[in-house]
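My structure is below; once you've seen it, I'll send some questions.
With one protein chain removed, the remaining protein chains of the complex are shown where they sit.
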Amino acid sequence: MAEGLLAAAAFVLATVAVGLVRLLRGPTDADRVMAAQLLGTGGTAVLLLVAVASAAPAVLDVALVLALVAAFASAAFASAVGSEDPAGAPDAE
Amino acid sequence: MSALLDGLGAAAIAAGALFFLAGTVGLLRFPDPLSRVHALAKADAVGLGLIVLGLLPHAADVATGAKLVAVWALVQLAGTAASQLLASAARRGAASG
Partner (left out) sequence: MSAGLALDAGIVALLLCAAGAAVAARSAFAGVVGFLAYGLALALAWVRLAAVDVALTEAAVSALTGVLLLGAAVRLRASEAAVAAERPSRGLRLAAALLCSAVAAGLAAVVLAFADPAPSLAPDAARRLPATGLDNPVTAALLSWRAVDTLLEKVVLLAGLLAVWSLAHDRAWGGRPGPPPRATRDGALALLARLLPPIGIVTGVYLVWTAADHPGGAFPGSTLLAAMWVLARMAGAVDAPAVGDPRLRAALVAGPLAFFAVGFAGYAWADGFLAYPAGWAKPLIVAIEIPMTISVAAALALLVAGPPVRAPSR
């Protein structure tokens, strides 16, 4: 059973890792952040599978923290893009 | 009964993994950022949900099961909000250049 869970974890990791292609290709910056977001969700799934497979409840805490910070990259990106001055004025020194 | 639960759990986990594959395929093959965000958010939410569903029978105790569900709920919230934010950022980027 643990082998099966770890195999599923390896599969999920492989699929979200392929999403890195979008990071290098993605024409817009939003595409690149999407690749990171996919990795975050996939990484959480991998951690959940590993936690149950190795009967280590502490790994569930890592998954919990990862789930809490999963949206931070997208939030930071949206917030930074949203507060960009449309005229492109440089920061006051 | 336990074998049935194990079988259902394995099927759920396998289905969840397939949904992750679908999400990645959508991210790589869809034509524009908005549709990619859509594929990402939907496939991952369902994928993770199915995986959590498949893991629940294996949870050692109620607290572990509750943590699994809590992680799922948080990822749902984060994923939904992130897809909204990415979509609005993508639209703003398209509007300005």
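A and B are the chain letters, set down in written order, and residue numbers restart from 1 in every chain.
The definition used in the following text is that a contact is a pair of C-beta atoms (placed from the backbone, for glycine too) under 8 Å apart; a residue touches a chain by one contact, two chains touch by 3 or more.
A quick note: this is a predicted structure, and the numbers were derived from the prediction, not measured.
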item: Residues of chain A (touch criterion as defined above) contacting the omitted chain; value: 3-7, 9-10, 13-14, 17, 20, 23-24, 29, 32-33, 35-36, 39-40, 43, 46-47, 50, 56-59, 61-62, 64-66, 68-69, 71-73, 75-84, 88, 90-93
item: Contacts of chain B with the absent chain, listed as residue ranges; value: 74, 77-78, 80-82, 84-85, 88
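The rule we apply is simple: only the chains that are shown with their structure count from here on.
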item: Distance from the mean Cα position of chain B to that of chain A, given in whole angstrom; value: 11
item: Residues of chain A that touch chain B when the two form their complex; value: 1, 4-5, 8, 11-12, 15-16, 18-19, 21-22, 26, 28-31, 33-35, 37-38, 40-42, 44-45, 48-49, 52, 55, 57, 60, 63-64, 67-68, 70-71, 73-75, 77-78, 81-82, 86
item: Of chain B, residues touching chain A in the complex; value: 6, 10, 13-14, 16-17, 20-21, 23-24, 27-28, 33, 36-37, 40, 44, 47-48, 51-52, 55, 58-60, 64, 67-68, 70-71, 74-75, 77-79, 81-83, 85-90, 92-94, 96
